[in-house]
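Sharing a structure, written as structure tokens. Questions coming.
Omission of a single protein chain aside, the complex is shown with its protein chains in their original locations.
The first chain written gets the first letter, and so on, giving A, B and C; residue counts start at 1 in each chain.
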Amino acid sequence: MSAMDPRQEADTGLLSPGWAGTVADSLLGDAAVVTAMLDVEVALAAAQARLGVIPRAAADVIATAATAQRLDVAGLVAGVRATANPVVALVARFTAEVAAIDPAASDFVHRGGTSQDILDSALMLLCTRAFGRILGDLDRCADSLAALAARHRDTPMAGRTLTQHAVPITFGLKAAVWLQLVLDALDRCRTVADHSLVASLGGAAGTLAAYAEYARLAGVPTDGGVELIAPFAAELGLREPVLPWHGVRTPIADVAGALTIVTGALGKFATDVQVLTRTEIRELVEPAAPGRGASSAMPQKHNPVFSTLILAAARQQPANALVLFGCMVVEDERSAGGWHAEWQPLRECLRLAVGAAANAAELAAGLTVRPERMRANLDLTGAAVVSERLNAVLAPTVGKAAAKKLLTSVIEEAERTGTDVITLLGRELERHGHPADVDRLGSLVDPAHYLGASTALVDRVLARHRERRPSAAVSS
Amino acid sequence: MSAMDPRQEADTGLLSPGWAGTVADSLLGDAAVVTAMLDVEVALAAAQARLGVIPRAAADVIATAATAQRLDVAGLVAGVRATANPVVALVARFTAEVAAIDPAASDFVHRGGTSQDILDSALMLLCTRAFGRILGDLDRCADSLAALAARHRDTPMAGRTLTQHAVPITFGLKAAVWLQLVLDALDRCRTVADHSLVASLGGAAGTLAAYAEYARLAGVPTDGGVELIAPFAAELGLREPVLPWHGVRTPIADVAGALTIVTGALGKFATDVQVLTRTEIRELVEPAAPGRGASSAMPQKHNPVFSTLILAAARQQPANALVLFGCMVVEDERSAGGWHAEWQPLRECLRLAVGAAANAAELAAGLTVRPERMRANLDLTGAAVVSERLNAVLAPTVGKAAAKKLLTSVIEEAERTGTDVITLLGRELERHGHPADVDRLGSLVDPAHYLGASTALVDRVLARHRERRPSAAVSS
Amino acid sequence: MSAMDPRQEADTGLLSPGWAGTVADSLLGDAAVVTAMLDVEVALAAAQARLGVIPRAAADVIATAATAQRLDVAGLVAGVRATANPVVALVARFTAEVAAIDPAASDFVHRGGTSQDILDSALMLLCTRAFGRILGDLDRCADSLAALAARHRDTPMAGRTLTQHAVPITFGLKAAVWLQLVLDALDRCRTVADHSLVASLGGAAGTLAAYAEYARLAGVPTDGGVELIAPFAAELGLREPVLPWHGVRTPIADVAGALTIVTGALGKFATDVQVLTRTEIRELVEPAAPGRGASSAMPQKHNPVFSTLILAAARQQPANALVLFGCMVVEDERSAGGWHAEWQPLRECLRLAVGAAANAAELAAGLTVRPERMRANLDLTGAAVVSERLNAVLAPTVGKAAAKKLLTSVIEEAERTGTDVITLLGRELERHGHPADVDRLGSLVDPAHYLGASTALVDRVLARHRERRPSAAVSS
Partner (left out) sequence: MSAMDPRQEADTGLLSPGWAGTVADSLLGDAAVVTAMLDVEVALAAAQARLGVIPRAAADVIATAATAQRLDVAGLVAGVRATANPVVALVARFTAEVAAIDPAASDFVHRGGTSQDILDSALMLLCTRAFGRILGDLDRCADSLAALAARHRDTPMAGRTLTQHAVPITFGLKAAVWLQLVLDALDRCRTVADHSLVASLGGAAGTLAAYAEYARLAGVPTDGGVELIAPFAAELGLREPVLPWHGVRTPIADVAGALTIVTGALGKFATDVQVLTRTEIRELVEPAAPGRGASSAMPQKHNPVFSTLILAAARQQPANALVLFGCMVVEDERSAGGWHAEWQPLRECLRLAVGAAANAAELAAGLTVRPERMRANLDLTGAAVVSERLNAVLAPTVGKAAAKKLLTSVIEEAERTGTDVITLLGRELERHGHPADVDRLGSLVDPAHYLGASTALVDRVLARHRERRPSAAVSS
């Protein structure tokens, strides 16, 4: 066995292709969690100082100590096993840190606080930051897809259903479908970013009793419990909840739902890219760069890496959401296990969405489109790909059922014999006593002339894209 | 082996306690699906008649035939295996039905239509109807919970965290937590009902080409494809989509997300009810009725049936949502398997939410609250349940850490010896050189006087409840 | 709205493409459940009669009544909502039925029984029957795949990795991969069928107290509790458990695990079939039959129906397993919600596996293989598909890294210019001072000569197939 790294216990994303190498790591690593928890302790002290519950000077020392804090994550992890959360140990260490600067101030650390207030608020801070990145990358992705849809508004390609060529579409329409999904994801993320990212403040059992008690002891005239929620939330840049949400996990479920729609939307995009980059199809090529998509064995390989990374995320994400949805069902004022089961799936949910959005933005920006391959594939089945149209045209003359039957047999014969569909069709129509203008029939079967409302639909989605409000407002 | 029923293949909810015996069965059974699919065929014909694509008379015959239709669900099920959807067989049968009334009209059935347009639109109709029921029952549930929260605004009980008594709360606050969850669920359901229940119309590959072609052949001047979407949606009372959504499954994901929040919210309510009805706790009693909650073996048993039914639904629901979220990731213009995997989980998702909402409405309406048991349990641990307060009061005098240490040891001794906490505490304070006014300390430890912001928080949720817009608008 | 069916509440699989039209419906419908529950009541009485706890004559009347029983499933469904299980109502109705034949016998119905004993045992009976079908269909599927693997042991085709042509394989190897999966699934199912399908007998809280009490009152000398388990299990053809398993849900988890491996294995098979039936690839064709795979709109369409049905099942199944695994975590001697959440997912789990196995057996039996298309696709990229071999051959001469670099650039140039890889390669090797025998290089690049151990691997799997024990032993 080879030599061990002293930090061997760390997980830095080596087995997480869904987000490895994106900003998801530093944004959501353990240190970011600890930093966010300290941010919350600082905000609590600041809000209490604002109400007069603790001295302003103490709050300032607490803020200073948080900035100076040298994190010892390993010690906190041991604490997780002892007390089932990382806050108890953090508060002990942080209190010592404050005391080292000013012993008097240390009594005011975490005053009235409960572990869940600190950790839930910290996780909401991480959500805010992650949503900022996700929205930014989805915006970039949407812009690229909009450009593709506009540029290829009229580029014909085979529409495929149940794996078979069906009728023609345009590549613009396909890009518009992806864009529609990304716009849907943006909408849902913005709603959550605007409404569901709430501060958590409830105290031991959600009554805010200790906060109120310390306020009372400090002689603060107002209710130091309920009155503390708004300034605390304001310090953190989070929304104020109606109620402490220790047992009301809708904010987490909202985050899970929106982020699963993100990876679902991008997963559809990635799936289509993979189909269209297949060796036999080659209508799309993923953005190339030295070493990207390389194989350890085969020099010729150029693997579709971004779509692979996105699909890895999309396959994993619903399971995280499921755990989080399941954790709405918890017992009592604060749960023994249900709450604890949320933390890592929530972090992973954020990471996968951050990673997928980053990868999708790059994929969309660098995608190579090959209209000539699209046309070549579209022509593979001859007139069969517009059989629907022939059916519509013949039905009034020969009857709906008879038309379908006739076309089915003609197309089969054409496939079997390699003969042209229109020639065979003219012959059969003649034979059945419905002589037809073969030239006119022939003019109908150019796939590029049977695109339906493809371009109009592209325009509808592009209009939606133009009208959306910019994400800047919500990004942190 | 015993005799077999000729309809033995039917599933009527015998193994589905989450919704058995509620309206979920008739609302979402196979016949309701078939009816909805016929409603969609009728709407398609009506919309096409409006645009002049088919004769009004044909649309009328189609509508008449749909009403007269004798359903043969069994035949359609066989068709599902042959063509991987129930629509191909339905159209064949329905066309024959129309032809029996008026052969000329039968050519206009399903004109330009694709299976997915019909089935997706039909499922959205079922969603509309199910959401109407869910919203109604959640409203009833919210009203009952609001009444409980108001009535027991000040009723003290033990707040429990990690299964242990923590600090006092009021039962009103607990009911307010449940109410907050139900209001959250209502909000999310209303948003989906108002925005995500869209008609599906795209034709074979989402270009609307055949619809447009038939319009062209009928000499209709406008684009008979895109122009058909709005009247079609209007006929069905569904929203108009920006784009055909064969490959854009956000509407389904939205439904899944909202309904999982419904069962999650109600699952929390049910879980708390089960804790509080335990034989040792008995603070709540589920609504009684003859035979309800009976055991086949034990005459004394009165099982908490409604909470059990709700929890069965809550345990199952996230898995349905997961499948539906996963089915956002599909290939091509229309998927071979991904779409098909949605139907039954979507139906089950609706059923479980309909069932859970109905059961929760009855549970909330009939819940018996026993304040005397709440008080008895609250007194079980003596002053320990307000140790947090004692800690706050002593900290300034004896120091934060010392206060916690002192209280921990005093409470342990009190538990072990059965002595009164305050007596022991006075003695210890004396011994440590901090003589205290024992009477004043004693006055602080009445749990009913350490309720924090319980009542203020109840009022905040009740205010939210009063301000919500009535659901009537969205129910069908 | 159209006319309603009086049995509209029934679900007969209309939205369940994963198993619609297979035997899953009658095997696992509500009537089959009721029949199985009556089988269990009969077995209980028979076993008690064997021990002398109840009169043999009473057991005979009970058996007769079960045979004569006219099922009223609707009444039982209402009972599910009243008592949270279908057994309480069933016992009441069945007791009346027995009393109608012989009032004296009716007192001996369900003697000492508890609802969970009856329903769990009945579900295990359904499992036994379903596993019999699954094993039979997997065997049929394995035989067909073995025949395909043997016949196409040497048929070359492109090996595809990350969607791109990699190196050649044989179709026999691909079929062997599918066969290996089916054999794995068979093994796991047989293990479960042989060991995990246990009778449930525990009484009210798993102590068998009432069974023992009735035995005591009947003067039976042995312990009428524990002694009852073996004969009861024998009557049902189920295994005897070590312990009543009301709270030990491993048998259900075992079933879930094995059946998810079934749909997973078959889902891989179906996925590959879909790739290979794509219009651009066309190496495989699904079995054809009149009307199968028809489109409602496009006469030319021949959709891959069986693989679609199998994939629908494979996408849904893990979620059922997840619920069942989750239901291992239950409270107390018998759970309020956890047990109830198992029933329908277990039934659905069985249905999906039964359906997928039936569809896979037909798919494997009727698959058309097109070696000429395989060869044509294999030749699409010229020598690139054996670049790995060229790399190995050149490495000793030009160095490992240099060889890879050289090949990468040569293949890119060949792709870009349409020139032959070997010609370019000879030229470049010359230029770099490594003149090579171009003819020998050329002889290395026939894909049909770079199949590695394909055929040897096929033989290993075929040997495994031959050595497996026949499933007959476990099928019911």
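General remarks:
In the analysis below, contacts are C-beta pairs under 8 Å (C-beta built on N, C-alpha and C of every residue); 3 or more make two chains touch, one makes a residue touch a chain.
Just so we're clear, the structure is a prediction, and the values are computed from it rather than from any experiment.
One chain is not displayed; in the complete assembly it touches the shown chains A, B, C. The omitted chain makes contact with just one of the residues C:136, C:203 or C:382: C:203.
Considering the full assembly, C:253 is the residue among C:44, C:146 or C:253 that touches the omitted chain. From the set A:210, A:228, A:441 or A:461, the residue in touch with the chain omitted from the display is A:210, counting the whole complex. Which of A:80, A:234, A:285 or A:402 touches the hidden chain is settled by the complete complex: it is A:80.
Contact with the chain that does not appear here is found for just one residue of A:169, A:185 or A:305, A:305. Contact residues of chain B toward the unshown chain are 158, 160-167, 274-275, 277-281, 295, 297-304, 308, 322, 326, 377, 380-381, 384-385, 387-388, 390-391, 404, 407-408, 411.
Even with one chain removed from view, chain A keeps its contact list with that chain: residues 1-5, 7-18, 20-22, 25-26, 29-35, 38-39, 42, 66-71, 73-74, 76-78, 80-88, 91, 110, 112-115, 203-204, 210, 270, 274, 289, 291-298, 303-305, 307-316, 319-320, 322-323, 326-327, 336-338, 340-341, 343-348, 359. Interface with the hidden chain, as seen from chain C, comprises residues 84, 106-107, 112, 159-163, 166-169, 173-174, 176-177, 180-181, 184-185, 188, 203-214, 217, 223, 225-226, 242-245, 247-250, 253-254, 257, 260-261, 264-265, 267-268, 271-272, 275, 311, 314-315, 317-319, 321-322, 325-326, 328-336, 388-389, 392-393, 395-396, 399-400, 450-454, 456-457, 460-461, 464.
Convention: only the chains that are shown with their structure count from here on.
Of all residue numbers seen at the chain A-chain B contact, over half occur in both copies; the interface is built from largely matching residues.
With angles rounded to a multiple of 5, the C-alpha fit of chain B against chain C returns 180 degrees of rotation. Computed from the mean C-alpha positions, the centre of chain B lies at a distance of 31 Å from the centre of chain C.
Under the contact definition stated at the top, the residues of chain C that touch 2 or more other chains are 274, 295, 297-298, 303-304, 308, 322, 326.
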